[in-house]
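Below is the structure I would like to discuss, written out as structure tokens.
Coming up: subunit A.
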Amino acid sequence: MIEIENVRKSFGSLEVLKGIDLTVQKGEVVTIIGGSGSGKSTLLTCINGLEPIDSGRILVDGTEVHAKGTDLNKLRRKIGIVFQQFNAFPHLTVLENVTLAQRKVLKRSRAEAEAEAVKQLNHVGLGDKLKVYPGRLSGGQQQRMAIARALAMSPDYMLFDEVTSALDPQLVGEVLDTLRMLAGEGMTMICVTHEMKFAREVSDRVAFFHKGVMAEIAPPEQLFGNPKDTELQKFLSATH
Partner candidate 1 sequence: MFDTALTAADFVFLAKGAGVTIIVTLISVLAGTILGILFGVFRYQVGAIWAAPLTFVLDIFRSIPLLIQLVLANAFIGTILQIRISGFTVACIVLSMYTAAFCSEIVRGGIEAVPATTRRAARSLGMTWGQDMREIVLPLATRVALPSWIGLALGVMKDSALVYVVQVTELLKSTQILITRLQEPLLLLLICGAFYFVISFPLARFGGYLEKRWSND
Partner candidate 2 sequence: MFNYTFQWKQALARLPQMLDGAIVTMQIAILSMAIGILLAVVLTMFRLSGNRALSAIAKTWVEIARNTPALFQIYMAHFGLGSFGIHLSPFASILLGITFNNAGYLTENFRGALKAIPDTQTRAGRSLGFGAAGAFRYIVLPQMLRISFLPMTNQMVWAILMTSLGVTVGMNSDLYGVTQDLNALTFRTFELFAVAAVIFYLITKVITLGARLVASRLFRY
């Protein structure tokens, strides 16, 4: 379970998160939508401790992420994150990209790590690209590799930050299919996305962020069908 309690966060004088409360249950899929600069990415990077917070707290399975004694490196193994920019490691083959952290962080043996990598890469449809360097892959393939890389760590939670925004339109579908599949398998996920159709389909709940505030959160039928917040109404009419 991820519990976010009254989290505030500023960059200098700019307050980016203004008291966010959100609880994500095991197996739940929550998508976050909202305008540019509303703080969506910042929230995700706070959840896995890449960014510090100013006040409030975030608990992952009861462990407080930003507490002094917390072993972040250990905590992050539970939480996979995939970014808009795929962040493939260019100096490693696809297989090595997916085995590196398994071997060095989880201390899995090479054989074990490779078996897991092959499984995950097959899962995302890259089973035939093991020896290829990421530079030779399309954006969509690189992004699916990044997803496999995160999944190979056997995380309990997955965070996705606009994983299709940097892709050409014809490549968006293949990545969204991968996410749909994961959601179907019961993975606990928080997805930041601009794909409304996707959000409507896979989410248990959809959250709308506006200027650092979670202005509305509801099941998709309700949030898209009967939006209450006026900013949300504006946002939805602008995106259609």
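A quick word on the picks: all candidates are chains of the complex that A comes from, given by their letters.
Going forward, a residue touches a chain if its C-beta (ideal position, glycine included) is under 8 Å from a C-beta of that chain, and two chains touch if they have at least 3 such contacts; residues count from 1.
Nothing here was measured: the structure is a model prediction, and the numbers come from that model.
Q: Touching subunit A in this complex is which of 1 or 2?
A: 2
Q: Which part of subunit A faces candidate 2 closely enough to touch in the complex?
A: The touching residues are 48, 50, 73-74, 76-77, 79-81, 83, 85, 87, 89-91, 100-101, 104-106, 133-135, 146, 149-150, 153.
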